[in-house]
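Here's the structure we're looking at; comments come further down.
As you look at this complex, bear in mind that one protein chain is not there, while each of the others sits in place.
Lettered A, B and C in written order, each chain numbered from 1.
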Amino acid sequence: MTESRLEKIKILILDADGVLTRGEILYTGAELESKAFNVKDGFGIRMLKDAGIMVGVITGRHSEAIERRAKELGLDFCRQGVKDKSSLLAAILEQAGCSPEESAFVGDDIPDISVMKSAGLGIAVADAHETVRECADMVTANSGGNGAVREVCESILKAKGLWEGILKSWA
Amino acid sequence: MTESRLEKIKILILDADGVLTRGEILYTGAELESKAFNVKDGFGIRMLKDAGIMVGVITGRHSEAIERRAKELGLDFCRQGVKDKSSLLAAILEQAGCSPEESAFVGDDIPDISVMKSAGLGIAVADAHETVRECADMVTANSGGNGAVREVCESILKAKGLWEGILKSWA
Amino acid sequence: MTESRLEKIKILILDADGVLTRGEILYTGAELESKAFNVKDGFGIRMLKDAGIMVGVITGRHSEAIERRAKELGLDFCRQGVKDKSSLLAAILEQAGCSPEESAFVGDDIPDISVMKSAGLGIAVADAHETVRECADMVTANSGGNGAVREVCESILKAKGLWEGILKSWA
Partner (left out) sequence: MTESRLEKIKILILDADGVLTRGEILYTGAELESKAFNVKDGFGIRMLKDAGIMVGVITGRHSEAIERRAKELGLDFCRQGVKDKSSLLAAILEQAGCSPEESAFVGDDIPDISVMKSAGLGIAVADAHETVRECADMVTANSGGNGAVREVCESILKAKGLWEGILKSWA
């Protein structure tokens, strides 16, 4: 069931805090803000993009660290400080020429519920809020910042039958 | 029992290190100090404040990171370097026009015991010092910096019968 | 057995990395180095010092972060970049007018074995190297940077019969 829905995905949208990170923000003195990213997640995103799937970020907060990580990974878009994630998703899908069924959103907290329902596939990370897990189409085995994004990337590639070929290209 | 006491809370006071954080301070070179905060905790505090409940910090140490986090979350007060937390609580309650029964304090270590007893509801985080847990009215399932504050916020909102409405407003 | 030895302690010496920290050093760019300290450990050290017990650091590496943490906690000494920890311990004990039986050393790795044997009480943190744990007089239940030092401080205060009085003074 989920596999057939994963197979259709042309665009993957990620929340930032708690999905691309463990949900921690590090404040240093009065101005610096840090976030920790997972290198294996990053490699998953690159494999997905190499396979022609669009990947982007939609998040309610704003930080330079996310902007920088998005650039490093060559994400197709990175929209921060977003109040209404569902409306933005609709606009992005229209611009990308994708139907909702071709989109997946990965979230972890209550502000993600609505956009997860708007997307074709709503994915909750393992340590997402209980309510988010309950209304998700799929819950990852790994937690946010700790392999959840990598797991989603591989699930899509496997559903599309691309995984074995990628492995062979690296071996 | 605890639920009826949670229902009365009009003001929530948090210790900082070990409650809003995992109890770690990061020193960089001779001057910089960092603290890691939990984004889900932050969202819990915002929901609580949106429901009209006051939230503030009383802590024995001092750091710019706490000041900044307090401002970001729009906390009603942030008092650092406090020697006598109980006396300050009394002064804050008087100024806010709240009775002790309308206050809750979340702590994790021995200097919090007295103020936890002065508050209407003394709450210990899951990884609080054994003595603190023993004298608490309520112990969270989550540890400090790892969801304890979020759990307290939701417990108050649920006891007040506000939780379902909040969830609906986001769905 | 261990209790009677803990009762005699007048000076507690701590290794730094892996004892006062989790054993991680954070490098930022070409110059900055960070270490994470545990606030509960810090409070344990203060209680110990308030009870008149000397506390200091002897470590093989060198960092500004350790120097700063030592100053903040008012440690009696902080000796970094030490090659021969045993010889330095002997010199410190002589200067302090303490016998080896009145000293305890907390370590986590092989370079600590010799000095742990020289001290009256050699204490290994829970996640110390296997060989270090085997030759220790006492192994903490908590790991380094995660409460091991706090546990040692309280064990000494309890063995000296001071713990209940301290708790009462805070309650």
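Here, contacts are C-beta pairs under 8 Å (C-beta built on N, C-alpha and C of every residue); 3 or more make two chains touch, one makes a residue touch a chain.
In this text the structure is predicted, and so the values were computed from the model without any measurement.
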Among the displayed chains, the hidden one touches A, C
Pick from C:34, C:103 or C:146: which residue touches the chain that isn't shown?
-> C:34
Can you name the residues of chain C that touch the chain not displayed here?
-> 17-18, 23-30, 32, 34, 61, 108-111, 113-114, 117, 129, 131, 135
Residues of chain A touching the missing chain are 26, 28, 31-40, 43, 64-65, 67-69, 145, 166-167, 170-171
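Everything below uses one rule, namely that only the chains that are shown with their structure count from here on.
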Among line, ring, star, complete and other, the chain contact graph is line
Fraction-based call for chain C against chain B, same above half, different below = different
Go ahead and align chain A to its copy chain C using Cα positions, then give the rotation in degrees, nearest 5.
-> 180
What whole-Å value do you get for the distance between chain B and chain C if each is reduced to the mean of its CA atoms?
-> 31
Between chain A and chain C, what is the separation of their C-alpha centroids in Å?
-> 44
Multi-partner residues of chain B (at least 2 other chains) | 26, 28, 32, 34
